[in-house]
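Missing here is one protein chain; the remaining ones are kept as they sit in the complex.
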Amino acid sequence: MEKEVAVAIDDLTVAYNYKPVLWDIDLAIPKGVLMAIVGPNGAGKSTLIKSILGIIKPIAGSVTVFGKPYTKQRKKVAYVPQKGSVDWDFPTTALDVVLMGTYGSLGWIKRPGKTQKKAALEALEKVGMLPFKNRQISQLSGGQQQRIFLARALVQNAEIYFMDEPFQGVDATTEKAIINILKALRKAGKTVVVVHHDLQTVPEYFDWVTFLNVKKIATGPVKDIFNNENLIKTYGINYQVSIQE
Amino acid sequence: MIDLVDYIEQIFSDYTFRTISIGTAVLGAVCGMLGCFAVLRKQSLLGDAISHAALPGIAIAFLITGAKDNSTLLLGALISGLLGAYWIKSITAKTHLKSDTALGLILSLFFGVGMLLLTFIQKQPNANQAGLDKYLFGQAATLLEKDIWLMIFVTVICLLVLLLFWKEFKLLLFDADYTKTLGFNIKLLDVLITSFIVIAIILGLQTVGVVLMSALLLAPAAAARQWTNSLGVMVVIAGVFGALSGVLGTGISAMQSNLSTGPVIVLVASVIVLISFVFSPSRGLLFKEIRFRKNRNDIKLHKTLAFMYDIAKSHENISHPHTIKILNNFQGYTKKSLYKLEQEGLIKIDGANWYLTEEGFYKAKNLYNQNVSLDD
Partner (left out) sequence: MTSAQIVIQLIASLTAIACAIPGVFLVLRKMALISDAISHAILPGIVVGFFITHDMSSPVLIILAALTGILTVFLVEFIQKTGLVKEDTAIGLIFPALFSIGVILIAKNANDVHLDIDAVLLGELAFAPFDRVVYNGIDFGPKALWVIGSILSAILILLVAFFKEIKLSTFDVGLASALGFSPAILHYGLMTVASVTTVGAFDAVGAILVVALTIAPAATAYLLTKDLKKMLFLAVGFGIFSSISGYWLAHNLDASIAGSIATILGVLFLLVYLFAPKSGMISVAYKQQRQKIEVLLLTFLLHLRNHKEKEERHINHLNEHINWKKSQSKKVLDLALKNNMIEVNANVVALTDKGKVFTENAINYITAGSEEAIEEMKKEFFLFRG
């Protein structure tokens, strides 16, 4: 059975200062999967997501989302950046950050109104952060900040979710809460792509996986391809040692 | 103080004074507001480099046109300021020199060229150069009504654009990559915000001077950040602080002879910063210290209480008295802490003995449980 393709990546090559970080990637992400992107540090995992989202311009290749270029499909895509990429001392509240998720559908100039606020509160409720809605974001714990970021993406009400290391530096409760939300998203037919570090939890959390190390090593269902052979191809022969670091 | 009252009276009676005060207030306000963006974008020192880099532009504009006309000179300042900013960007982007080096380099080199030209102009026989000195440290008294109308005009435009794109600017400041994925043109927003900051700097040169201009941009914003956790409120407070610095600074310097306005305005703004750093209720150093001490004392008392609880729970009767001497093995206890515990009604002291009250027992027990659950 051939699944509908959510994201199709064709011959994608990305270079920073003319030093290649991703080489000729061909990848089709089927609709409705919960997929992990794994690979060693510097393998280009975040870069892959960023070039799909148009944050980084590739030097070759193309990306389509449900058959059209990303720029035409923005409203179908939501993004959770790495938590460390923003200044958490920024003067704003949790609710305000979540409201930012509605800005894309609002477009230029229009301000969020009652509808948007309601959606933001619902998203906060889903991630269990409603009691903290008026908290200044610097006064939240790392796990809580990550939940706020997740809520901001949920409010975008997208078809595809890209998340850059959502489990980094969060407590066990938050990790559980986040993975439950991701599984609920998959159940609702959404596609979720996660840059992931912890190989041990891959079989438990995900049903689809892509091995990446500058080139694409393998992609497919976790039960079929999450094996020693691919791990060694991606991480090198001593992968268990390098993972424990 | 009497001088100040005099001054305020003068503002309302004297036309020139009123004009200048309005001018510096507007300038301070617009700098304060735009300063918030500079501070939050971590571009605090770019303003310093731009203002220093404006000096040769002023001198060259004077040399070319021979004009004392303000707007011509400011146009020169704008061009060389932008040139400096652009050069800094390209140095950091294209070489291995870091931004601190690039900033310091451009700032001092442009300023040096400016000083060379200024001293050159001063030696020219025909030049009416007296006006150029004011751009070093500022001279608000030389503001004309025309200049003030220009400031008001620019401020109004800035405010309108800020209000119009408020949502977009906020998003860009907080998370630029995310802004891009939502489909906003971040280059356009970036150019808008940077040009406003540059324009505010250039407008302030005549009043505050190239050397100290950046402080009028930073100080009100840094002070305002301490009083609020909302960007909108921060911008408003920074505007008020900026206006206050402008008016008070101009006033104080007007009461003294031989005093440039720039340093006084900057000093007033710095005092506001100092007050904010120390006395802000939520972030200020004073209250932080108080909270820290209170916390430390609480922890000490809790430890003592927990120790007592350990002793008391071995007896069936919680109010069985124990001698104070057993506590000697415990480091944390002092007479003062026992007294404090008794005051809070957690223990009773009876001569050389003590026992836990009902309340004390339950509080200690809960402390214990909390610790246990934290350890999980």
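Every chain is named by a letter (A and B) in the order it is written, and numbering of its residues begins at 1.
In this text, contacts are C-beta pairs under 8 Å (C-beta built on N, C-alpha and C of every residue); 3 or more make two chains touch, one makes a residue touch a chain.
Quick caveat, the model's predicted, so the values are computed rather than measured.
Enquirer: List the shown chains that the missing chain touches in the full complex.
Expert: By the stated touch criterion, the chain not on view contacts A, B.
Enquirer: If the hidden chain were put back, which of B:Gln226, B:Thr250 or B:Thr304 would touch it?
Expert: Final answer for the missing-chain contact: B:Gln226.
Enquirer: Tell me which of A:Asp26, A:Glu125 or A:Asp171 is the one touching the absent chain.
Expert: A:Asp26
Enquirer: For the chain that's not shown, point to the residue among B:Cys31, B:Leu189, B:Leu218 or B:Met308 touching it.
Expert: Residue touching the chain left out of view: B:Leu218.
Enquirer: Among B:Leu97, B:Leu188 or B:Ile275, exactly one should touch the missing chain; which is it?
Expert: Answer from the full complex: B:Leu97 touches the omitted chain.
Enquirer: What chain A residues would touch the chain not displayed?
Expert: 10-11, 13, 15, 17-20, 23-24, 26, 42, 59-62, 89, 213-215
Enquirer: What residue numbers in chain B mark contact with the hidden partner chain?
Expert: Contacting residues on chain B, toward the hidden partner: 39, 42, 44-45, 47-48, 52, 90-91, 94-98, 100-105, 107-120, 123, 136-137, 211-212, 214-215, 218-219, 222, 225-226, 256, 258-260, 262-264, 266-267, 270, 273, 277, 283, 285.
Convention: only the chains that are shown with their structure count from here on.
Enquirer: State, to the nearest whole Å, the distance from the C-alpha centre of chain A to the C-alpha centre of chain B.
Expert: 36
Enquirer: Across the complex, what residues on chain A touch chain B?
Expert: Residue positions touching the partner: 50, 53-55, 71, 74, 77, 79, 81, 85-87, 90-93, 96-97, 100, 103-104, 106, 108-112, 136.
Enquirer: Give the list of chain B residues in touch with chain A in this complex.
Expert: Residue list for chain B touching chain A: 40, 42, 164-168, 170-171, 173-175, 177-178, 180-184, 225, 228-231, 234.
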